[in-house]
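For this view, one protein chain was removed and the others were kept in their places.
Lettered A and B in written order, each chain numbered from 1.
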């Protein structure tokens, strides 16, 4: 099995995530889509690490995981606060921060 | 003795020290500032005597320290006669301004006294830095950083001016100068590229560059300096800034900071781009000439004392401009001397107007009238400053104006004749201002204003006395200053490769 397929899978996962971010309104779903994109990136990194025979990609993947974990912690807290004040988890409802 | 690095750094250290004085101790901040500025003045005097006017060296008292080796940028300090007199002027004016602003902030609870005086010291340090720097990048840094303290001085500390107008003036001042400065930055980088990848002024003087490149780089520098000076048509920030700034800061703004522009033209435009300087000289002279007449006419039409003085300064900068670009020894020396004398005369004028404004609470000419009856001594000093401003013979500005016009006349009679009209207009605006504020029947509301019953105080006498004495002394015996200036101007003219440099 060539590493190529991992790359393809990563691309598919990323696209699914990106489309999800663009078309869904629910903040939780949005969040999961972002996770999906991050993990697609992780997959690509690990694959490239394998192809190149170095460890750089894998180290990067760990970094991404740490960042993703931190992001989840803060993001979920924000979503919860938004839900509490507005009784809605739709991102379109939270549009006060604009011109 | 490392005079130049010391004189640059001491005021900056002073600014830092004063900035940390708690707001509850304004008197301590004032005393510290005065002490620091007097130390700087002492250093300036020492530098003056350490400088050898007869030396053949282009720049003297050189010091150099590592800064950014990769770009060959160094902390290089050195002076010639021109920068020396400017340093002396700055070091002299700052203690006077400090003393003049002593009580200006006492009744405005909201504003921090230590901050004001720290900004003045910071301004002094950066202004002196522009004169001592002998490294183009270092000069540029000082040139830009200079804006910051002045921005806050105008925006936060102006007296008797609505907040909105003050902030408008401050932003306008900052943006104008920044635009010029950024264009100059581009030119500085360009100079680095074509000049052999160094920022050292001395080695850039003889840099080889093509005509086209030289002209563009000249324009880059010239625009920044023309905005700073300011020359017509880049002048409109000055009346706003001068009108909104507190009197002391305005005295420094017009008295010294604007001279950085004309100083820059002499040190950078002329010496670094001699061919382009000669090529663009007619343009520069035309702008200056328009400035002389145009700003003088505008000064006649102003109703705000500080704006009026700002306009007169624009006219005076026109004289400096034609003096620089006439490329004769008399005109050049006259222009440099003009920079000094104008600093003294207009500095005095701004400070005296400040004393009037503090008393009356207004800058409008129409709010005065017959003030001489109430404050005769102050009115007398005001008259003296006005006479200095119109270059009355016997006072210092006359010598410089005479030299400039005479030098210009030898090369271009038309320009000199038109500029001479400017001295008639000068009489018009100065006398108009004096008549409407201090002479004639007493404005009835004026006598009801509390402050107008106090004539000049002891502190204010100490403020104006050195300026008056200097204006008189240099009016009758300008030789000590001319002896310092002449060799530097002659060297500059040699660099511009004007054949008649000796004439």
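A few notes on this one:
We adopt the following convention: a contact is a pair of C-beta atoms (placed from the backbone, for glycine too) under 8 Å apart; a residue touches a chain by one contact, two chains touch by 3 or more.
What we mean here is this: contacts and distances are computed from a predicted model.
Matching "NADH-quinone oxidoreductase subunit L", "Alpha-ketoacid dehydrogenase subunit beta", "ABC transporter substrate-binding protein" or "Glycosyl hydrolases family 28" against the UniProt entry of the left-out chain gives the name "NADH-quinone oxidoreductase subunit L". Of the options B:154, B:217 or B:329, the residue whose C-beta touches the omitted chain is B:329. For the chain left out of this panel, the touching residue among B:16, B:424 or B:462 is B:424. Residue-wise, the contact with the chain that is not shown comes from B:298, picked out of B:298, B:320, B:446 or B:496. The residue from B:392, B:446 or B:470 that touches the chain not shown here is B:392. Residue positions on subunit B in contact with the hidden chain: 175-176, 232-233, 235-236, 294, 297-298, 300-302, 329-330, 333-334, 370, 372-373, 387, 392-394, 398-399, 402-403, 405-406, 409-410, 413, 416-417, 420-421, 423-424, 427-428, 431-432, 435, 438-442, 476-479, 482-483, 486, 490, 502-503, in rising order.
For subunit A, the residues in touch with the chain missing from this view are 18, 21-23, 25, 30, 91-92, 94-99.
The definition used in the following text is that only the chains that are shown with their structure count from here on.
Taking the mean of the C-alpha atoms as each chain's centre, subunit A and subunit B sit 59 Å apart.
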